[in-house]
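Removed from the display is one protein chain of the complex; every other protein chain stays in position.
Now for chain A:
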Amino acid sequence: MKILIVDDDPIIILSCRRILEAEGHELRVANTVDEGESFLVEESFDLMITDIKMPGADGFEMIRRAGKARPEMPVLVMTGYLMQETLDEGASLGVTDYIAKPFTPDELLRAIEGV
């Protein structure tokens, strides 16, 4: 799969890379929402994984823009603590699934398969 990962923390990017590249997925990485948007505009993806808590525009903003650019693309949200508000907002934006941080490689892979 071609996957877009959006997170401001490089170690998260690195971890995801380590897991997904080992499975043979094609990856694009973005540190900010704007970066991510520019990727979405140019290329199509099978999945976008995004963090919520980011400086500047947050994950929800990313999802909103993704909804505009690539409406059919599934979105996986990484979150440190799943709260009701997060679920609610995500539901209204069309989030496909959530994965809690920290996660093991198996958990991430399982989540991707579910999508």
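For this structure, a couple of remarks:
Going forward, contacts are C-beta pairs under 8 Å (C-beta built on N, C-alpha and C of every residue); 3 or more make two chains touch, one makes a residue touch a chain; residues count from 1.
What we mean here is this: contacts and distances are computed from a predicted model.
With the options "histidine kinase", "succinate dehydrogenase", "Simple sugar transport system substrate-binding protein" or "ABC transporter permease" in hand, the undepicted chain maps to the protein name "histidine kinase" (source: UniProt). The set of chain A residues touching the chain not shown comprises 9, 11-12, 14-16, 18-19, 22, 53, 80-81, 83-84, 100-106, 108.
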